[in-house]
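Omission of a single protein chain aside, the complex is shown with its protein chains in their original locations.
Chains here go by letter, A, B and C, matching the order in which they are written, and residues are numbered from 1 within each.
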Amino acid sequence: MKKIYSNADDALAETLFDGMTIAVGGFGLCGIPENLITAISRTGVKNLIVASNNAGVDDFGLGELLATKQIAKMISSYVGENAEFMRQYLSGELEIEFNPQGTLAERMRAGGAGIAGFYTKTGVGTVIAEGKEHKDFNGQTHILETGLVADLALVKAWKADGFGNLIYRKTARNFNPLVATCGKICIAEVEEIVADGALIPDAIHTPSIYVHRLIKGKHEKRIEQRTVIN
Amino acid sequence: MKKIYSNADDALAETLFDGMTIAVGGFGLCGIPENLITAISRTGVKNLIVASNNAGVDDFGLGELLATKQIAKMISSYVGENAEFMRQYLSGELEIEFNPQGTLAERMRAGGAGIAGFYTKTGVGTVIAEGKEHKDFNGQTHILETGLVADLALVKAWKADGFGNLIYRKTARNFNPLVATCGKICIAEVEEIVADGALIPDAIHTPSIYVHRLIKGKHEKRIEQRTVIN
Amino acid sequence: MTWDRNQMAERAAKELKDGMYVNLGIGIPTLVSNYIPDGVDVTLQSENGMLGMGPFPTDETIDADLINAGKQTITELDRTAYFDSADSFAMIRGGKINMAILGAMEVSETGDLANWMIPNKLIKGMGGAMDLVAGVGRVVVIMDHVNKKGEAKLLKSCTLPLTGKNVVDRIITNYGVFDVVKDGLKVIELADNVSRDDLAAITQANLV
Partner (left out) sequence: MTWDRNQMAERAAKELKDGMYVNLGIGIPTLVSNYIPDGVDVTLQSENGMLGMGPFPTDETIDADLINAGKQTITELDRTAYFDSADSFAMIRGGKINMAILGAMEVSETGDLANWMIPNKLIKGMGGAMDLVAGVGRVVVIMDHVNKKGEAKLLKSCTLPLTGKNVVDRIITNYGVFDVVKDGLKVIELADNVSRDDLAAITQANLV
């Protein structure tokens, strides 16, 4: 029942294997599981399929696993911030499956929620629809998208209690709650582990049932586009 | 932009028509929009199709609209608490479409989220699956369920701000957030309207975009099964 | 010799393992929470939107906003989280709940379950039962071995409308414990002084 691990390496023990699918939370560099990603780069696990909205930047976030060439395929909506990604993709070392951002989010939710497939208008008439089943509802064409289930889910939250209940902060929430649901195993890294009962039950974003392992991490929280008014 | 109305009758003005579909939040008598239901009973609107997990009890909740025979059809998962319901159903005055509870909740979410249909294992091999499209995913049979969109959604929340952001309390949340999303118009009744900015942005359950009209109600909050330890 | 309601609940409680997330149905299954073994930490889900269900309240702590799926007033614990009905059934349908313990009217030897409807008689609705049996990792049923007329409720195939097909893993009756296996129901355990011959007369399903 004890879910708290002392560090990212311990938390990852016996969860990794070559060729596995890992879902990773975060939007850009906001709300990414920094500590777990770095720990994976130390393990040497390879041929990973990574489902994550973005691919980090060259030296941070998932960029760390691109640098070590541990990723064989990305399932993402936008990878524009990463030059190394482009290089590997154009040289054929890396495969990419683009999903529209909302479709990716919904596929993760569906995978976690036991919804095998769902119909959406997103992507109808585009390359995204090619090869997918089309079906009309109320006179409008929809395409069938499938639920996404990962072998492992890595998320970053703000606070956790010892049971694994999580809350996120501001836009660092993003994909994390969905990622947490779609993994067969979910590991969460948080900024603070609070006393049991200290989280408000009405305000918990990810209930403990989704979280199998938990660590307190140290977070750089790098800002990608620092924009201020003068 | 002003969403706050002075009472339930005003809030319902020009939203009702005979034969319309109304989605109503609540589980049993917990978290039901008492004031709005009572106000509808005063309007005389009829032939309503009501999507709600339960049908209230004889003299409270949706039971009020059954007593006035304003409901032609219920879409529910469980109606066992209501004797008048049974009487009308057995005499052929009332139609019932049973949906499994999770399917009903997901249909409301899907309707609100622009998901026209989804595949679930729930109900496969039962009467629920009859006439529905079957499809195998990963060797398991699923059935196609459709998104549910209502002409009007009625919800009960705990607190709102003036923008229409809502938070719910404990298990009174239940179907309410889903009902709020699936209505073309959504009216919310709350126990308290707080100052703008007084709700914690990370803890809002229903963002303001879903709520078109808002009233502060007086709530009896009747308990259906009072159970205590001695 | 046969088990009473509380003994069935006590036997069912032995199914619970430390760390499990469990959904208990209405009726006898609710009693299971009284017998959770020492050292076994279990989190109860209530499908109306709660994980970490506590015991019934006192008169002083009763709260109309806090009920279980049977509409009974309950309490929260320090682990409690609330969520909406779609999230609740996402958890159920997504296989996150380790076990459901449910009542039954009939079970077939292939694990079909009927527990929601008697045509022209009981038409209250299935509530969350169809979602639970389709989604939960392991489905344990608690039921009387025979009906009030003494007729078998463990059948070759169910006569009542199904809640789910091939969904039951284990059955606990007042006579014993049975697993749904390839060729029928396997006898796992019998109540004191119950023999397999006793079972033969009151069981239609093939016993292996």
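Quick note on the criterion: contacts are C-beta pairs under 8 Å (C-beta built on N, C-alpha and C of every residue); 3 or more make two chains touch, one makes a residue touch a chain.
Just so you know, these numbers come straight off a predicted model, no measurement behind them.
> Please work out which displayed chains the absent chain touches and list them by label.
Looking at the entire complex, the absent chain's contacts are A, B.
> Write down which of A:K46, A:K73 or A:R169 is the residue touching the left-out chain.
Once the missing chain is taken into account, the touching residue is A:R169.
> Just the residue numbers, please: which parts of chain A touch the chain that's not shown?
Touch set of chain A with respect to the missing chain: 27-31, 53, 76-81, 86, 89, 96, 98, 100-106, 108-109, 120-128, 158, 168-178, 205, 221-229.
> Spell out, residue by residue, where the missing chain touches chain B.
That gives, for chain B, the contact residues 1, 109, 111-115, 161, 163, 165, 181, 196-197, 199, 201-202, 204, 207-210.
Note that only the chains that are shown with their structure count from here on.
> Report the pair of chains linked by the most C-beta pairs in contact.
Highest contact count belongs to chains B-C.
> Would you mind pulling out the distance in Å between where the CA atoms of chain B average out and where those of chain C do?
That pair's centroid distance is 28 Å.
> How many angstrom between the C-alpha centroids of chain C and chain A?
Taking the average C-alpha coordinate of chain A and of chain C, the gap between them is 35 Å.
> Could you work out how far the Cα centre of chain A sits from that of chain B, in whole Å?
Chain A and chain B have C-alpha centres separated by 33 Å.
> Return the residues of chain B touching two or more other chains; collapse runs of consecutive numbers into ranges.
Within chain B, residues 106, 120-121, 168-170, 173, 205 contact more than one other chain.
> Can you pull out the residues of chain C that are in contact with at least two other chains?
Within chain C, residues 76, 82-83, 89-90, 92-93, 134-135 contact more than one other chain.
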